[in-house]
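This is the structure I have questions about; it appears just below.
A single protein chain has been removed from this complex, and every other one stays in its place.
Let's turn to chain A:
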Amino acid sequence: MIVLENLHKSFGPLEVLKGINLTVDKGEVVSLIGASGSGKSTLLYCINALETIDGGKVTVDGVDVHAKGTDINKLRQKLGTVFQQWNSFPHLTALENVALAPRVVSKFSRKDAQEIAAKQLTHVGLGDKLNHYPSQLSGGQQQRLAIARALAMEPTYMLFDEATSALDPELVGEVLDIMRMLASEGMTMIVVTHEMSFARDVSDRVAFFKKGVLAEIGAPEDVMNNPQDPDLQRFLSTIG
């Protein structure tokens, strides 16, 4: 369970998160939507401690993420993260990309790590690309590689930050398909997205962000078909 309590975050004078409360249960898929600059990425980075926080509390399975003694590297293994930019490691093959963290973080032998990697790459449909370098893969394939790389750490949660926004339109589908597959397998996911059909079809809940505030949250049919917040109504009509 991921719990955000009265979460505050500022960059200098700019208050980006103004007291967020959100609980994500195991097995749940929560989509975060909202205008660019509203603080969605920052929220994800407060969960995996890429950012510090200025007030409130974030707990993951009862562990206070931002407390002093927390082993953040251990905690991050539970929190798979996929960014807009796939950040594949260009000097390593697909197999090595995925096997690296199991080997150096989880201390699997090289052989076991590669087995794990091959399994995850096959899972995301890259079983025939194990020895390809990222430069030989399309953007969609590299993003699936990034997903496999996160899955290889056997995370409890997956955080997606606009995972399809940097992709050519024809490559968006293959990545969304993998995300759908993960959701159907019961993965707990927090998904920042502009793909409204994905949010509608896959999420258990959709949360609308407005200038650092969680303005509206609920079941997708309520939030998306019957929005209350006027800004959300405007947002949904512009984004189609």
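As a working rule, contacts are C-beta pairs under 8 Å (C-beta built on N, C-alpha and C of every residue); 3 or more make two chains touch, one makes a residue touch a chain; residues count from 1.
Note that contacts and distances are computed from a predicted model.
Of "Acetolactate synthase small subunit", "Putative ABC transport system ATP-binding protein", "Amino acid ABC transporter permease" or "Phenylacetate-CoA oxygenase subunit PaaI", only "Amino acid ABC transporter permease" is the UniProt protein name of the chain excluded from the display.
When the full complex is taken into account, the listed residue touching the unshown chain is A:Ala150, out of A:Cys46, A:Ala113 or A:Ala150.
Across A:Ser10, A:Gln77 or A:Ser165, the single residue that touches the chain missing here is A:Gln77. Among A:Val3, A:Val16, A:Val30 or A:Ala101, only A:Ala101 touches the chain left out of the display. Residue positions on chain A in contact with the hidden chain: 48, 50, 73-74, 76-77, 79-81, 83, 85, 87, 89-93, 100-101, 104-106, 132-136, 146, 149-150, 153, in rising order.
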